[in-house]
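The complex is shown incomplete by one protein chain, all other protein chains being positioned as in the whole.
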Amino acid sequence: MTTLTDPPKESFRLSMLIYDTRYRSATIQVIALLFFMLAAAWLVNNTINNLNSLGKEITFGFFSEPAGYDINQRLLDYQNRDSHLRAAFIGLLNTLVVAVLGCITATVLGVFIGVLRLSKNWIVARIMTVYVEMFRNVPVLLWIIVAMAILTEALPSPRDFRGENPEASMAVFDTVAVTNRGVYIPEALFSRSLGDIHVLGDSSLRFDISLDFMAIMAVLIAGLFFSRKIKQSADKIQEATGIRPSTIWKRLGVVFIPLIAVLVALGFHLGYPELKGFNFQGGTHMRNSLLALWLALSLYTAAFIAEIVRGGILAISHGQTEAAGALGLRSGRIMSLVVLPQALRVIIPPMISNYLNLTKNSSLAIAVGYMDITGTMGGITMNQTGRELECVVLLMAVYLVISLSISGAMNVYNSRVKLVER
Amino acid sequence: MSDTSFVRTEMLEEKAPPASTVGLVGWARENLFSSVLNSVVTLLSFAFIAYVLVGLLPWMFQSSWTSKSLTECRELFNATYGTSHGHACWGVVNDRWLQLLYGFYPDHLYWRVNLTLVLTFAALAPILFSEKTPKQFLYLTMAYPFLMPWLLWGGTIWAPVVAALGFVVGYFVFVTVSKVQSGLVTMIATVIAVLVWWLVLAGPVADTLSGILSLSIESVESRKFGGFMLALLLGVVAIGVSLPIGILLALGRLSDLLIVKAICVGFIEFIRGVPLITLLFVASLLLNVFMPPGTNFDIILRVMIMMTLFSAAYMAETIRGGLAALPKGQYEGADSLGLNYWQAQRLIIMPQALKISIPGIVSNFIGIFKDTTLVSIIGLLDVIGLSQAIRADTAWNGIYWELFAFIALLFFVVCFSMSRYSMYLERKLQTGHKR
Partner (left out) sequence: MNKSVILSAAAVACLSAVGASAGTLDDVKARGKLSCGVASGLVGFATPDANGEWGGFDVSVCRAVAAAVLGDPKAVDFVPTTGKTRFTALASGEIDMLARNTTWTFSRDVDLKFTFVGVNYYDGQGFMVPKELGVSSAKELDGATVCIQTGTTTELNLADFFRTNGISYEPVPIETNAEAQQQYLAGACDVYTTDASGLAATRAAFENPGDHTLLPEIISKEPLGPLVRHGDNEWGDIVRWSLNALITAEELGVTSANIAEMGAGTENPEINRLLGTEGNLGEMLGLSADWAKNAIMAGGNYGEVFEKNIGENTPIGLARGLNAQWTDGGLIYSPPFR
């Protein structure tokens, strides 16, 4: 008679942590975690020791002290008596402004140049190639400095607008002044203004919302909504009777009549820049530092985007172009209706990283004295208070948040346009 | 019936194509004036080029190469052309080009920098032009990481030799232990042996050896490094050192080990999420605070560390792209051969993935290389920093475009040749169908 016995039960041995694949990954991870935590503890410990021996401590109290310096290019009100935190906030907005403006122009320019590089016109294609190579192979810092120097040297100074026979004159029917201190464009003014809402009271993050602007937006959105309704009802009539009623005037009227009415009610007019004293007064003033940074970043990034677009277009099978040609589409329409929409899927992921690069490169603003967050919090504030650790860490955190939000948003968009494969 | 044929038996002579479709005219009609719109665009383009050249050429060529100061230039131009504007004063480049290239490196030792540059190319040859280089170059590639610092910083030759011996020690320990013990133990023993060698034994051994036979060359402090050489050095070190780190990070990011993956992803996304300038602020302002009290290594080394970390994160993403581009069959094939993880990586996955990633690595290099200019913001005298220092000299106070043009040219030449190389590589690697 034979008895079946269970296989001997494996007892747990220490060496199994290494040799048994069931435990090995856990072992490695625990060791990795230990090392990571030790390294982190070591760094923190060093920092605390060093700060102690320097007699410093980590505090963010300096943020509420008056900054003491002025910022010329700003979206919100700011005086030199405001706090360092307010200065940092203004700087942050400036970073965002130049990043958004830069991304938009870089995209437009980049797509345009990328398409032109594939142009059948030899000279155009060559010029675009030269442009792309020139910008891609020279550091962006140099371009920023050069852009600033060009704007300063090439444009007329306000002095040249003066006198009987001025050397320079204002552009676009005397409404825009292009000077080497920046560009002055007309601003929207309301003589019967509704006023502003002050949000967040007196805190450092306070900002105003213009009621005039809100009213105009509300009327515009309502107009567009009704215009859409009219179109839908026209569609219905067309489906039911086969006759499409003419809606164009109705739709235009619904949008524009209330809009004009509101503008008149608010007393809308444009404020033009005028030469008074040392400078132009009135109008919206875009400083040279902003323009130079914007220009250099867009031109630089556009060269990269052009290459991406070109690559994306070339990645679309030639059969698509030929098929579109066989359908009788003209070459412009082939590009806009067939090739570009497909190329978009190849283009978007690298485009995201270029937007990120542009945003990060905007930190070079200090080279031209544009007061972005690096110039305020990571520049003058850090200099005046001597709080390097706090400022640099916060600065990195701010950029990290911006970068992660951009890549997050763009990834969502990317997953929406992605080709759904089976 | 005669043999009349109704079909031609011999071909007519080919007629020459119409004059308007061949030669220069034909080419121009085809490529420049194929339609009204195209013609207009072509003319506008030519006008643009002419405009640029008319502005640029007199500036470039009606210039002075020998002046010793800007005032001298201005006097010369005033005397010759009647105006001091619109003419380049290349004297500044003539005067300072060695400084712009080598920084403050002692001038009788320039040959060492030049030799290092030549060695760099020789060491890279087996990687860049694998099929055209003799195998012997690989030895140079292996020796390069030890030769380069010795040549640039100088000092005794025994330091790099002893450091290199660490690998030899590691190899022997590996061979000996692997005969009696299994993989992981061997690995740990090797690592420990190498660390012991480097941290404990290397110093005394090097001292003894240099006591016996002092083979040393004049040492140069890294403070003397500057100019374009600094940019090249930072670029080469950052890319070279970041390659292995980048490979590990990429593997970590793709691994199944949750914690390892989290650490790698965190590191990569953190570095990629912040601008390089903030990392350089860390290097110049904070790194000493993070290190044990009393440690003090110079700013060039600190910048190198931060640049390496920066480029490692980008490298990791490039290599991850290469890994993702490998067909899944390669992984499965490696598994089916019974290879373990590291064997599979070493023998099958990495050789292919790295090959695919080379264009990406080259463009990373171009990026890092251009980014080295940012060190001027933290006060290092690279080319841009030096150009500001030169402008602070009373002789050259007020000069801009000439220096910018020279710097731009330097960067353009290097980056453009690299991007051409990368394109050559892409063509070589492309195995798909072309139209």
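Annotations for the structure displayed:
Per-chain numbering from 1; labels A and B assigned in written order.
Keep this in mind: a contact is a pair of C-beta atoms (placed from the backbone, for glycine too) under 8 Å apart; a residue touches a chain by one contact, two chains touch by 3 or more.
This structure is a prediction, so every number in the text was calculated from the model and none was measured.
Note that of A:S15, A:S157 or A:S331, the residue touching the chain absent from this view is A:S157. Contact with the chain that does not appear here is found for just one residue of B:I361, B:I390 or B:V414, B:I390.
In the complete assembly, the contact with the undisplayed chain comes from A:N180, out of A:S119, A:N180 or A:T247.
Here the missing chain is touched by one residue of B:V113, B:I299 or B:I348, and it is B:I299. From the options A:N94, A:N121, A:N137 or A:N288, the residue with contact to the chain not on display is A:N288. Residues 70, 74, 84, 95-96, 98-99, 103-104, 107, 221, 223-224, 281, 284-285, 288-289, 292-294, 296, 298-299, 377-381, 385-386, 388-394, 397-398, 400 are the ones on chain B that touch the missing chain. Listed for chain A, the residues touching the missing chain in the whole complex are 38, 41-42, 45-46, 49, 53-55, 68-72, 80-81, 145, 148-149, 152-153, 157-160, 180-181, 276-279, 281, 287-289, 366-369, 371, 375, 379-380, 382-384, 386, 388.
In this text, only the chains that are shown with their structure count from here on.
Computed from the mean C-alpha positions, the centre of chain A lies at a distance of 29 Å from the centre of chain B. Within the complex, the chain B residues that touch chain A are 31-32, 34, 38, 41-42, 45-46, 48-49, 182, 184, 256-260, 263, 269-270, 272-278, 281-282, 285-286, 288-293, 366, 370-371, 373-374, 376-377, 384, 400-401, 404, 407-408, 411-412, 415-416, 419, 435. Those residues of chain A that touch chain B in the shared complex are 18-19, 25, 28-30, 32-33, 36, 43, 46-47, 49-51, 53, 120-124, 127, 133-134, 136-142, 145-146, 149, 318, 356, 360-361, 363-364, 366-367, 374, 378, 388-389, 392, 395-396, 399-400, 403-404.
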